[in-house]
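Heads up, one of the protein chains got dropped from this complex, but the rest are sitting where they should.
Right after this comes subunit A.
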Amino acid sequence: MDTTCPTVKSLIVLDSEGRRIAVKYFAPEWGTVSSQANYEKSVFAKTSRTNARGEAEIIMFDDYLVVYKCLGDLMFYVTGSLNENELILYSVLQAFYEATSTLLRQQVDKKTVLENLDLLLLVMDEIVDGGLILETDPQTVASRVSMRGADGEVPITEQTFSQAFASAKEHLARSLLK
């Protein structure tokens, strides 16, 4: 492939203990599950103690450039090669967590994400295609994931399902807090 094109080597979401929630590797160097697990372990070890809640953080190690962001009890990582433009990787990360958070109505935590894992997988699929960046606008990504615009054939109840679910949960949480 053309080496000048900005590429993403992997998208990773880990929980607060470094366990894998969802991953997508695009680079051939992580061909085996064990090499992937090793990579996730070292990434998590190097980043778990830093504070990436406010602004996305960045770290350089081995031959990788990793931008990451902590949201709820989850860590979102985007890996690129050492000579990648940091800001392009950052825009991918931004699309990644913002689209996820929009789709989950700002309820980004391990439980919600696992319950809506399909949405997270689709977000990853909509942002990067085989290592190439497909879209970096979070709103566009979110609307493509929810297949907005595919109506006509869509029952309205389905469309608003996640919305209904989220508000129901919010309601419940509030009543519990009282």
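Some notes on this structure:
In this section, a residue touches a chain if its C-beta (ideal position, glycine included) is under 8 Å from a C-beta of that chain, and two chains touch if they have at least 3 such contacts; residues count from 1.
In this text, contacts and distances are computed from a predicted model.
For the omitted chain of this complex, the UniProt record lists the protein as "Coatomer subunit gamma", which is one of "Coatomer subunit gamma", "RNA polymerase II transcription factor B subunit 1", "Phosphatidylinositol glycan anchor biosynthesis class S" or "Serine/threonine-protein phosphatase 2A 55 kDa regulatory subunit B". Of the candidate positions A:10, A:91 or A:107, contact with the hidden chain is made by A:91.
Those residues of subunit A that touch the chain absent from the view are 1-2, 4-6, 20, 22-23, 33, 36-37, 50-51, 55-60, 67, 85-91, 111, 114-118, 121-122, 125, 129-130, 132-136, 144-147, 149-155, 158, 164-165, 168-169, 172, 176.
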